[in-house]
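Have a look at this one before I ask anything.
With one protein chain withheld, the remaining protein chains of the complex are depicted in position.
For chain A:
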Amino acid sequence: MGMGEETRSRIAKRAALELQNGMVVNLGIGIPTLVADFIPEGVHVVFHAENGILFAGRAPDPGEEDPFLCNAGGYPITIVNGASYCDSAIAFAMIRRGCIDMTILGALEVSECGDLANWIVPGKRVSGIGGAMELAQKAKKVVVLMNHVNQQGESKIRKRCGLPLTARECVDLIITDMAVMEVGAEGLILREVMAPYTVEDVVRYTEAALIIPENISIIT
């Protein structure tokens, strides 16, 4: 994402505050994976991996890797008590059936009504959709972690997505290097600003219309 380690951790740390006891959570690849490192004390969540693991755990210590126990990104993980393995049809049954309380994903663009585009840039390298479409459309809560602007400095939070959609009106919360925004019934609400950025900075770098409440928290 072309983002410093400190910024990535900061976004992941903020996202971890969305985790609530008992939630079944699926973490995407990239910054979302880091969220597992910042689980607030006393909060117990169940991690789902779409390659067929429920109750996935942390990365193993070096030398303890099992090549047949990996996350959806292909990297070794562990399991915790309560774990089960399943085939891919069942792993996606859990998603479509509404068993996933929250998914945390990366994005190319998000619109002010919560449309998500995160799988294809026409004419550029295409990776394919993977499991993003099911997760975006079916998880009860969708949290997007991303840079506020793209490499050209353009806002990734748009009035309307220009890129092909992964799912319509699915995003609930956007956490970027500049701000935390909630997709509400009336539109996109600015909730928190990441210092040293200001509300003015966020408005300037956001193409979508932002609802600015009086009480905005500053994350230091």
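The rule is short, and it goes like this: a contact is a pair of C-beta atoms (placed from the backbone, for glycine too) under 8 Å apart; a residue touches a chain by one contact, two chains touch by 3 or more; residues count from 1.
Operating definition for what follows: contacts and distances are computed from a predicted model.
UniProt lists the omitted chain of the complex under the protein name "6-acetamido-3-oxohexanoate:acetyl-CoA CoA transferase alpha subunit" (options: "Phenylacetic acid degradation protein", "Carbohydrate ABC transporter permease", "6-acetamido-3-oxohexanoate:acetyl-CoA CoA transferase alpha subunit" or "Transketolase"). When the whole complex is considered, the residue among A:P40, A:G98, A:P164 or A:G184 that touches the unshown chain is A:P164. Here the missing chain is touched by one residue of A:M3, A:I39 or A:M133, and it is A:M133.
Only one of A:M23, A:I39 or A:L69 touches the absent chain when the whole complex is considered: A:L69.
In the full complex, chain A makes contact with the omitted chain through residues 49-53, 62, 65-70, 72-76, 85-89, 91-93, 95-96, 120, 125-134, 137-138, 164-168.
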